[in-house]
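To keep things clear, I will list the structure first and then write my remarks on it.
Omission of a single protein chain aside, the complex is shown with its protein chains in their original locations.
Letters A, B and C mark the chains as written, and numbering starts fresh at 1 in each.
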Amino acid sequence: MTRNIQVSELDRRAVEDQQVEIVERKGLGHPDSICDGIAEDVSRALSQLYLDRVGKVLHYNTDETQLAAGRAAPAYGGGEVIEPIYILIVGRATKSYEQDGRTVELPVDSTALAAARAYLEEQIPELEYGTDVVVDVRLGEGSGDLQDVFGEEEVQVPMANDTSYGVGHAPLTETETIVREIERGINGKYAAEHPEVGPDVKVMGKREGDRIDVTVAVAMIDAYIADLEAYKAAVSNVQEYATELARSYTDREVNVEVNTADDYDAGSVYLTVTGTSAEQGDDGSVGRGNRANGLITPNRPMSMEATSGKNPVNHIGKIYNLLSTAAAEDVVEQVDGIRDLQMRLLSQIGRPIDEPHVADAQIVTEADVDVADIEAEVTEIVDGNLANVTGITREAIEGEISTF
Amino acid sequence: MTRNIQVSELDRRAVEDQQVEIVERKGLGHPDSICDGIAEDVSRALSQLYLDRVGKVLHYNTDETQLAAGRAAPAYGGGEVIEPIYILIVGRATKSYEQDGRTVELPVDSTALAAARAYLEEQIPELEYGTDVVVDVRLGEGSGDLQDVFGEEEVQVPMANDTSYGVGHAPLTETETIVREIERGINGKYAAEHPEVGPDVKVMGKREGDRIDVTVAVAMIDAYIADLEAYKAAVSNVQEYATELARSYTDREVNVEVNTADDYDAGSVYLTVTGTSAEQGDDGSVGRGNRANGLITPNRPMSMEATSGKNPVNHIGKIYNLLSTAAAEDVVEQVDGIRDLQMRLLSQIGRPIDEPHVADAQIVTEADVDVADIEAEVTEIVDGNLANVTGITREAIEGEISTF
Amino acid sequence: MTRNIQVSELDRRAVEDQQVEIVERKGLGHPDSICDGIAEDVSRALSQLYLDRVGKVLHYNTDETQLAAGRAAPAYGGGEVIEPIYILIVGRATKSYEQDGRTVELPVDSTALAAARAYLEEQIPELEYGTDVVVDVRLGEGSGDLQDVFGEEEVQVPMANDTSYGVGHAPLTETETIVREIERGINGKYAAEHPEVGPDVKVMGKREGDRIDVTVAVAMIDAYIADLEAYKAAVSNVQEYATELARSYTDREVNVEVNTADDYDAGSVYLTVTGTSAEQGDDGSVGRGNRANGLITPNRPMSMEATSGKNPVNHIGKIYNLLSTAAAEDVVEQVDGIRDLQMRLLSQIGRPIDEPHVADAQIVTEADVDVADIEAEVTEIVDGNLANVTGITREAIEGEISTF
Partner (left out) sequence: MTRNIQVSELDRRAVEDQQVEIVERKGLGHPDSICDGIAEDVSRALSQLYLDRVGKVLHYNTDETQLAAGRAAPAYGGGEVIEPIYILIVGRATKSYEQDGRTVELPVDSTALAAARAYLEEQIPELEYGTDVVVDVRLGEGSGDLQDVFGEEEVQVPMANDTSYGVGHAPLTETETIVREIERGINGKYAAEHPEVGPDVKVMGKREGDRIDVTVAVAMIDAYIADLEAYKAAVSNVQEYATELARSYTDREVNVEVNTADDYDAGSVYLTVTGTSAEQGDDGSVGRGNRANGLITPNRPMSMEATSGKNPVNHIGKIYNLLSTAAAEDVVEQVDGIRDLQMRLLSQIGRPIDEPHVADAQIVTEADVDVADIEAEVTEIVDGNLANVTGITREAIEGEISTF
């Protein structure tokens, strides 16, 4: 088998060299990200359930979760949720399976709810499950044709049954890196030491030439903020942290602003009870936020496909988005001289998904490198990634790869 | 003020002396009782919320809770819930209140959910909140006219704005006592020592002449039952316990049967994961089960009014059912010679509820007692109960009085 | 087969002769009655669906429907619904059936929704389906044991699998008749000529000695009422109609009041957009209103069993309530000299339901009649009713018998 891998020059400037660049990341606690996260963890839990009970992943698709915002009354020192957030998990799943002459009943609804609860308790800990947020589930039976392609013992590469498209990029630009790392940093190390910082962190980066403006919106948690002065200090601390972090990734001019919509005179600040704007007025759903690489990058081609929640065994849209990103990163890590790489995968109906219609690596090289010089190397790495397509499935099931 | 209290002879035999008597009690874990219990605890929580926040009980009514059964796969040693039970709390509540020139926002939805969760965790502990059971809430705004009649400092007796009717009885017959005590015993002391016994205990008593047949249905919890032999033993233990208990209340012939619908040969037994039939196939709602005295007694007049969940400050149907029962019990406790007492209260529109249109005590006396001899005493006790009508409200809010 | 039919003297005065009598009827448009009506029509539609598709009635039970009130802004000349009423149909139904080696899929959800829509459009025509009222459905799979006892060709009498109880009465007292006929009249002939009268008509009758007070509450429909004067006229017309109707059934003193809660000075009247209080603030559910004979009669023994929505083939509670009422009416129609008849049926587990444990006809005779004289006749009529138990099932499926 020879895969159709094409390596060519990309017919545009590297994004890093374009005049205007816009990058956004919706943090873990953003209503859209909450939906992505729940959908993906429900998917993982179902995969695991099927593997545990029948030894192979059965048909399911849970890439729809709808969040309707609640109502809250935040207050310095601690307010309260008044109307709960409502989250509806929607999708299809196989609920019973004939095996060895008996019918195995599969608790897909309970499993989905348990996964959602675990996710919320981990990621939005101030949100009390069952009172601050009500989660319900509507998982219909699938179309009946079981997809038993990914088992514990034998692993088959599934066939593409749709024309689907995935796209990935590497390396990240400075602005992309900064946007991603600021969100990760605030929601990681920083939050660990600053309990007033909620998980709903939204970061927008805009670069014009060599000036990078970063706007950060952080939902502050009222229980840890005594008054307006404390709030101002909290904002200021985030500003300092984010600025320092950003500067560690670039020599360009960086300007960071935090919670710019605040109006201190009017007493209007970004204070929340639970650390997410979902508590008051912001609805959310799956596939509306970050792409598979964790960013929204209008300067780059993006797939509309929602990656979170889809079955990682046979949903080619999910697999190709994750795989193209992983392949692009692999190439850039192992091959010198690449300034911008865009990796596209296009499926071929009726062929195994590791044999795409075309795998298309388009490259902007460093000034002193020619695409022809690295073509063979790139081809080999992409080929290796395709050969290991089921590795993506396994990583998705194990939760070792993020989808948003 | 002179209250219109009438004491007369009841024109029928005491229920104890009738030829056929039927009595039923749906235990705490029965789907209808779960709804009654949630509705009543939601009511108490809202009363308390209003008292805490604005110093008086505002308008609400939460006497509607709907339970749609789940799906479960019980198994000896421990099965699982497959589809969660769905519970919808329905009603009206005041969500904001103007006080001292500011608007107080009242977290009625969150309070209702928290009350439901606390109730379920206490009464149906094997049911995991949020995964085995999903609780949602639809509390609309009330009609807008606030009912601030019951405050912390001043207590007014509300006006009757409806023609309503309450009825109570005392003393319980032997059969009634047995039915009630068997459920209480199994769900109390017995369950404490026998974890295999679930809270869904339904007791039906039928007396014909001097023979009492008691049928008990107990939802056994699979995690504590290893196999069919263990199940049989569990049933047998309940049978012995209930028989002994019943015999302590009567000299009549008593026969107790437990889980009569079991079919051992077909392997069909009353095994559950959570201890309630709501996990599989049995729906429930408020006001469909026990009356305010905890029993269903077709031999006696009953009110159709659902007592659980209603506002105890101004809902006359609730107050009169509780008050007539309490008054009947008081009379029988303090006055000798009463074999059967039926206490009816009928409201008078536009008058304070402690001045009913008529308070009607109908009595079957012991052979050697004449109604005329005890009339004054009975009247005085009933009058005292009416004078203390707000005491019923307070007991309901404090949870010192049961409604089902 | 000899049925255990007992005929005896009733040990109390006829209700007609008691000093105080209370009777209530919740009309067709009352929120509880709406639920009863939907539940019963869903039941009939499912029975018919099963008969059409597989030739016999399969297992189902749809005796739970929850209504959460909407919000409306009525106005003289025509207002509008602001938030829809929400109705949730809850129950169990068989969704697929193996027949002749193939699986028949049964559209139970769609059938239930279609039945609810047809019912609402017929009974509450001002309520626009889908915008003024949202109806959803949660029908779980039943317990799996199919109950194919009532087919088109062969009809078997099912076995009692529960201890259940039904009770019926005849004849109606004057007060009962008046209460029932006023509601029927207003919702029938009167409404046909007076479009301003909505179907939510609640009638409460109270008799003390020889004085009957009737309180009628009628939800007026705003589109047909131009102003307060028109409203007053509408109320006055109902009052005249109801008074005349009542007087045609009694020689006692009758006093009728309509919409007594109105306060003209405050501009507070019983005006609605749709003709039902469910549009604003009044929730409802099945089994909370009228008993199987269409009335709430605290002077008489009543069954707590919800009759509406239950499977008429095998649900003994439903069958016995309908059958005892029908038998009582038959007896009174055919046998002279009966002043009050109370008919009770008690099931015997494991026996066909036409062989009750006891069928108990208790009678208050006219002064000149002795129970012994009519015992044989009564027994024969009751026996005939029991023999024809499946006739009740057929009437329920055909909709020839009302359950509320």
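Following the convention adopted for this analysis, contacts are C-beta pairs under 8 Å (C-beta built on N, C-alpha and C of every residue); 3 or more make two chains touch, one makes a residue touch a chain.
Bear in mind that the values here come from a model prediction, so they are computed numbers and not experimental data.
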Study note, to complete from the structure: Touching the missing chain are A, C
**Study point:** Option touching the unshown chain, where A:V179, A:V286 or A:L341 are the choices
**Key:** A:V286
Check your understanding: Looking at the whole complex, which of A:T215, A:N259 or A:T365 touches the chain that is not displayed?
Key -> A:T215
Study note, to complete from the structure: Among the options A:G55, A:G78 or A:G140, the absent chain makes contact with A:G140
Check your understanding: Taking the full complex into account, what residues of subunit C touch the chain not shown?
Key -> 73, 80-84, 86, 95, 105-110, 113-114, 117, 129-132, 134-137
Exercise for review: Using the touch rule from the top, list residues of subunit A that touch the missing partner.
Suggested key: 8, 11-13, 18-20, 22, 61, 63-64, 66, 68-71, 83, 86, 88, 90-92, 138, 140-143, 161, 163, 165, 167, 204, 206, 208, 215, 260-261, 280-281, 283-289, 291, 296, 298-304, 306, 344, 346, 349, 358, 360
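The rule we apply is simple: only the chains that are shown with their structure count from here on.
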Review point. Should the pattern of chain-chain touching be classed as line, ring, star, complete or other?
Key: line
Review point. If you count the contact pairs for each chain pair, which pair has the most?
Key: B-C
Check your understanding: In whole angstrom, what separates the CA-based centres of subunit A and subunit B?
Key -> 50
Review point. Can you give the whole-Å distance between the Cα centres of subunit B and subunit C?
Key: 25
Revision key, fill the gap. Touching at least 2 other chains, the residues of subunit C are none
